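Below: one structure, written as structure tokens.
Excluded from the complex is one protein chain; the other protein chains are retained at their positions.
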Amino acid sequence: MTKLMTLSEAIQLHVHDGDLLYASGFTHLIPFAAAHEIIRQGIKDITLARATPDLIYDQLVAAGCARKLIFSYMGNPGVGSLRRLRAAIESGELEWEEYSHFSMISRLKAGASGLPFMPMKQTGAVDLEAQNPAFKRVMDPYTGEEVVVVPPLKPDVVVVHAQRADSTGNAHIWGILGEQRLAAFASRRVILTAEEIVDEEVIRSDPNRTLIPGLVVDAVCHVPYCTHPSYTQGYYDRDNELYLAWDQISKTQEGVQSYLEEWVYDLPDRAAYWEKLGPEVHRRLSAGTFLSQPVNYGDYSNQDNHDV
Amino acid sequence: MTKLMTLSEAIQLHVHDGDLLYASGFTHLIPFAAAHEIIRQGIKDITLARATPDLIYDQLVAAGCARKLIFSYMGNPGVGSLRRLRAAIESGELEWEEYSHFSMISRLKAGASGLPFMPMKQTGAVDLEAQNPAFKRVMDPYTGEEVVVVPPLKPDVVVVHAQRADSTGNAHIWGILGEQRLAAFASRRVILTAEEIVDEEVIRSDPNRTLIPGLVVDAVCHVPYCTHPSYTQGYYDRDNELYLAWDQISKTQEGVQSYLEEWVYDLPDRAAYWEKLGPEVHRRLSAGTFLSQPVNYGDYSNQDNHDV
Amino acid sequence: MCENEYNQNELMVVNAARLLRDHDVVFVGVGIPNLACNLAMRTHAPNIQLIYEAGVIGSQPSRLPLSIGDPSLVSGASSVCSMYDVFSLYLQRGNVDVGFLGGAQIDRFGNINATVIGDYQHPKVRLPGSGGSMEIAAWVNRYFVITPHQKRRFPARVDFHTSIGFLTGGDARQRTGVRGGGPKAVVTNLGLLEPDQDGELVCQALHPGVTFDQVQENTGWPIRQADNCAITLPPNAEELRILREVLDPKCIYI
Partner (left out) sequence: MCENEYNQNELMVVNAARLLRDHDVVFVGVGIPNLACNLAMRTHAPNIQLIYEAGVIGSQPSRLPLSIGDPSLVSGASSVCSMYDVFSLYLQRGNVDVGFLGGAQIDRFGNINATVIGDYQHPKVRLPGSGGSMEIAAWVNRYFVITPHQKRRFPARVDFHTSIGFLTGGDARQRTGVRGGGPKAVVTNLGLLEPDQDGELVCQALHPGVTFDQVQENTGWPIRQADNCAITLPPNAEELRILREVLDPKCIYI
């Protein structure tokens, strides 16, 4: 059964005021279009979880959608600070809950695996542990030493972007994998966006590449260029210019507000956004061709070997 | 640096009397050629670990190579019993340590991840837990409930078979993945066998398919048809006839002994074994063609987007 | 074509298939359970999703798979994952509705033994062991057992608890904290057993021509007959046609 719908429909159906949202993607496949639709729909009081909040959460916080942030690295990668997040935390407007990368992802691992906690080795840096009561310790029954444990993170809703998916949500992802698969399995609801909706035969030609199975997906949205200014491996490049420009834009709340007016509120959807970026940006971000060499799965319909 | 050597050299270098060996592969990619070389070299007192011992460990035990078995399902898949293993256990000749599939694989997960234990939810079936002191319990600090934990399994040596690998051991695997990747990371030493040794450009055309990185591999051996009578997805089919025949062959120790004489001791290597199987078997086991559709990783050598 | 009338395996496959619901996510091996799932998909439950324990999801095998690792399960499947992932992300996470289990013994409270006859340390008969059945029995929403009805297979108490049923009955299963609902039916060649409120297996249906006395004779405890004990509908022509012509034309399992 098809789960195809517009991104606007999917957000309306699956993202509610007060939800715990995880928009996944470690530096790659960050679903900006979904965040923009959430901003347009004026959803409030969201707890935003992401290892690396990136520009996507700087925008959601500046737009007033968020109540709390759960994170492990709050920087503009390769540039510097996330100014709106930083200001909101320094002023006390935004609650936060902080992890290191591995403890953050271990929470997703526990959530995705149905485990009540995940252990990790000690790191000796106890200041964060002291500030965040979610960290606990458990004695290793084999050695008597202590390990650090974190509880499962089970988002209400996760957004995952994929290069290609079929209409039931089986999705091929390649390039940097981040925490996509764990986030999808950890979540109560999953919105899948994709550069291309393909016939299921394309997916079935390479089942080992299907990192998100339709089984866990609630909505499938065809959203080309969903992840700009981040990127989609093989489809378009990262827009480093916008990441640099954001450092200026985000210096003031007003700067962000006028950016959001122009690039979010005044536009109906991602197609309009991409068109507005214009042909020069399209050209600049175009990805060349570097194809994987195929593998043979084998055709075993020959019944000869079954006459036993 | 190339790690290429013959399988005979690799076994001689990396498998020693008394080692804990994990020949990996869940129903798929079972490295029979490596077991046969171990039998030929007369290595003794091995602790054999495998979720599903399959014919490969029935043969190693019958050949007198093993001291102990660590396992979770001791059947001839789709056929019935593993008669030599069963006899050795019933007679008390072979030590054993038993798990369920998930607790067995969780041990590899802990070993591969550098964790002192892995938790799993309770299963309520406590008889196995009572018989195997490696199972322990830990209190979940979040709920106060108990979880079952298992300690890391860190084999001395693991054998992994792959469809294709480069000379440094970066390997593409597809089809059923079993516990290959975890076993390789858990082990002290790794012998990689492959159907094809390919140029590294083939591997680099699809890095997401590289489940075994050369970083953890100690020896790379070119061994076509390594896994018969199991199979290699896309290369040849499972030889169900031999799995059925084994049920007869293995009824007596003498039956196995004469099988080993004919198919192991009297042959120098895998090439001779495959040739001896003959063209009719080759034809019967041939895999047809069913190719994956390629994906584009993108060529980002264009520097245009970097003038910022 | 296998034969004209239905045989006992066909009878069990058909009755097991009827227990499945549309949209069920089923954790399945090869053989009779695989036939039951595929029969249900082609009759009343087209949206069943199959997960093979080797980590293959959405298989479209071009031939009848002969082992859990048959390559035909993979070519054309929708997803493949590692063994750790299939047990954690699917099974332990609670993404599976139905499991199928078998074993050498199943007892009055639906507990299963696939490990050993006699003493564990000095086995009289050493069986294959748990495989994934310890986890399946605990973590799927409900599970079914398909087995020939013989007294030695139905003791009052199993020699070894490989997979949990209702333990000693009552709330004993629930008190362990396992998530799943346990065994919901045992399909045999004589009829269907189902747990009562106390978790004790009772005779809930007889196949056409079978008497309750036959069930009692082949069961190792004084089994009760449900008040509303029914007679199963015989396999119909369409079910048999699909089984014999489409799913297992060489009569490997039927």
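Couple of notes before you dig in:
In order of appearance the chains are A, B and C, and numbering begins at 1 in each one.
Note that a contact is a pair of C-beta atoms (placed from the backbone, for glycine too) under 8 Å apart; a residue touches a chain by one contact, two chains touch by 3 or more.
Note that the structure is predicted; figures quoted are calculated from it, not measured.
Although one chain is omitted from the display, it touches the following shown chains in the full assembly: A, B. Taking the complete complex into account, A:Tyr73 is the one of A:Tyr73, A:Tyr142 or A:Trp263 that touches the chain left out. Touching the missing chain, out of B:Gly25, B:Pro155 or B:Gly214, is residue B:Gly214. Taking the complete complex into account, A:Glu90 is the one of A:Glu90, A:Glu254 or A:Glu280 that touches the chain left out. When you scan A:Pro31, A:Gly114, A:Pro155 or A:Gly178 for touch with the missing chain, the hit is A:Gly178.
Counting over the whole complex, chain A has residues 26-28, 51-52, 71-75, 77-78, 81-82, 86, 89-90, 92, 98-103, 105-106, 108-109, 120-128, 131, 145-146, 174-182, 230-231, 233-234, 237-238, 240, 243, 287, 290 touching the chain that is not drawn.
By the touch criterion stated above, the residues of chain B touching the omitted chain are 1, 112-115, 166, 170, 185, 200, 203-205, 207-208, 210, 213-216, 297-301, 303, 306-308.
By definition in this document, only the chains that are shown with their structure count from here on.
Chain pairs B-C and A-C differ in how many C-beta pairs they share in contact, with the greater number at B-C.
Every chain gets a centre from its CA atoms, and the centre nearest the mean of all protein CA atoms is that of B. Centre to centre, using the average C-alpha position, chain A and chain B are separated by 35 Å. As a whole-number value, the distance joining the C-alpha centres of chain B and chain C reads 29 Å. Inter-chain centre distance (chain A to chain C, centres taken as mean C-alpha positions): 39 Å.
Residues of chain B in contact with two or more other chains: 120-121, 145, 174-175, 177, 233-234, 237-238, 240, 287, 290.
Of all residues in chain C, those that touch two or more other chains are 56, 66, 70-71, 74-76, 80, 88, 92, 139.
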